[in-house]
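Missing here is one protein chain; the remaining ones are kept as they sit in the complex.
Showing chain A:
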Amino acid sequence: MSDRYSRQTLFPRIGREGQDKIKSKHVLIVGAGALGSGNAEVLARAGIGRLTIIDRDYVEESNLQRQQLYTEEDVAEKLPKAAAAKMRLEKINSEVEIEALIGDATPEVMAGLIGDVDLMIDSTDNFETRMAINDISQKYRIPWIYGACVASFGMSFTIVPGVTPCLNCLLKAVPLQGLTCDTGGIIGPAVQMVIAHQTAEALKILVEDFDAVRPSLVSFDLWRNDYTSMKMSRAKDPGCLSCGQNPEYPYLNEANRMKTAVLCGRDTVQIRPPHASTVDLQEMSGNLSALGYEVKGNPYLLSAEMSENRFVIFRDGRALIHGTKDVAQAKSLYQRLFG
């Protein structure tokens, strides 16, 4: 073996044997934003055998502050993130086999990708996709690592089917209106701290040191100097529909998904969350104004506009995204703003 991984193999918990295992493994990274960029870079440098990266967005200027794989040229060319990530990662480590997929990570697409995947790393920005990753993980017995951040806060939890509770045990439902990076802001160090936790867990799983996997959900706030671990020994729900005795994998089911429809002749996509909820329009109005949107509203709906983005959101969470017929683009805007 060349000198390339010598400092990593010197670390006794990895060693030569661990390095060979890392080289033989395939990781699916869902999302190529801030977490996806960082997770992919760490694993590529660590000598992962194969990486599959899926993302539906292109690189924008506001990504550069924290999405470490991208450059100003990528912004100028409006390169899809997955494509830009692949090019950069191949320069970092030409030994890694990288597959870049430009598109929406739907349950069907992900299920089609996971053939020989050993581990999935969550780098998405929404809980609908995370719940689908969670169900795929349970159905196909593949571990995954949840990670998320907003503002100066972040959290991570490792889910090993048959061993740990799953995300559905913890959340029971998709939390709506969670703060996102687009509404609550985000600082680079919070991203890096989540990446550090996710990739450390990934290395443990890739070298098959399962005893070392963190059993708790870790959360931290780098601005307020908090670091907390929540023990999960009693969190496993025997009746959980994703990991319990009679699993139904509800998030692989069409009925639990966001519905989209292109409204013909109106250059508009309608988005409806799977379950009606009550959006706090006043709070939303404040968040959108803070982002620079011009917001108008009444007790039933809000309409917001900024450069090419124009949309209306109703109290029950339904939204009309104007100026596009592209469902993936409309979903992307919706989930960036509303979680």
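Note that in this section a residue touches a chain if its C-beta (ideal position, glycine included) is under 8 Å from a C-beta of that chain, and two chains touch if they have at least 3 such contacts; residues count from 1.
Please note the rule applied: contacts and distances are computed from a predicted model.
Per UniProt, the protein behind the absent chain is "Molybdopterin synthase sulfur carrier subunit"; the candidates were "HPt (Histidine-containing phosphotransfer) domain-containing protein", "Transport permease protein", "Molybdopterin synthase sulfur carrier subunit" or "ABC transporter substrate-binding protein". Note on the undisplayed chain: of the listed residues A:94, A:229 or A:289, the one touching it is A:229.
Residue A:31 is the one among A:18, A:31, A:107 or A:317 that touches the chain not shown.
Within the set A:19, A:106 or A:126, the residue that contacts the chain not displayed is A:126. Listed here are the chain A residues that touch the chain not shown: 31, 33-36, 122-127, 130, 147-151, 153-155, 165, 170-171, 173, 175-182, 184, 186, 194, 217, 219, 221, 224, 226, 228-235, 237, 280, 283, 339.
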